[in-house]
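Every protein chain of the complex appears in place save one, which is left out.
Showing chain A:
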Amino acid sequence: MRASFVFSEVVTGLRRNITMTIAMIITTAISLLLLGGGLLVVRMIDNTKELYQDKVEVNIYLTNDVSASDKDCKADPCRGLRSQLESDPAVERVEFENRDQAYERFKRIFEAQPELVKLARPEALPSSFNVRLKDPDRPEVIIQTYKGKAGVDSIGDQSQFLDRFFSALNGVRNATFFIAGVMAVAALLLISNTVQLSAFTRRTEVGIMRLVGATRWYTQLPFLLEAVVTGIIGALVAIAMLVGAKLAFLDDVLAQPIKSGVVKSVEAGDLAFVSPILLLIAIGVSAFTGYVTLRLYVRT
């Protein structure tokens, strides 16, 4: 009796304020969608970082005359640099790449743009040491040691580029979280408003309930559940939209960069990770808002 009574009250309440219910579901869903998007970006950043973790290299480019004269790194200063690098405790592995190899690699990378390849001459590319670090997060050790040494032209630090890449992703994440927050405030106010409206439209029932000695749970649980049920529906809509977004275009848009290993894709596992979080947040927030509203505005 208890459960079926409360349940039928909830259904009646939701149907009676159907327009408010829909507005509530939409705002909740959008706010959760953005939150979910933000969380997915976080996952993507983590996954992509992992992808790069063991690939980050520091490139020590050699001067033009060394690049031109010493193709096999047989003479100083190239040979000296190499042995110093090989015995450096911060270095995991060193690879020498001469001008011709660099040109080959360049051609491979820009295969799709033959006009660019045509423009480039091997003479424009320097030889380099590609240094893999023991601790990829601390390239400055290498940079400080080798900068300005004889034969060294410049030192390229891939992690600098990655930092910029990740800070762009972080920006996207922060923006979605911010908008999600703003939408959450709107959703919260709507939930609160709907609970008040619902309590007002049913003030006669509630009055009688109080009079015949119904406990607070009985009088207020239907309103609370109404808020929670719309929260859950909103979360389900948001999850459906995230799945839809992944299937409809995210996979296509990211197909190229994913194939070339630049970023990790959003996978089913990531959605499975984010969905329960969204659901729990929706339940928690709507229950809390409903409860506070009832305490503040509805006489018991």
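Assume a residue touches a chain if its C-beta (ideal position, glycine included) is under 8 Å from a C-beta of that chain, and two chains touch if they have at least 3 such contacts; residues count from 1.
Following the convention adopted for this analysis, contacts and distances are computed from a predicted model.
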Hidden chain of the complex, named as in its UniProt record, picked from "Transketolase", "Amino acid ABC transporter membrane protein 2, PAAT family", "Cell division ATP-binding protein FtsE" or "Carbon-monoxide dehydrogenase small subunit": "Cell division ATP-binding protein FtsE"
Selected residue (touches chain absent from view) among A:5, A:161, A:273 or A:297: A:5
Per the touch definition above, residue among A:208, A:240, A:253 or A:280 touching the missing chain: A:208
Where the unshown chain meets chain A, residue by residue: 1-2, 5, 204-205, 207-216, 218-219
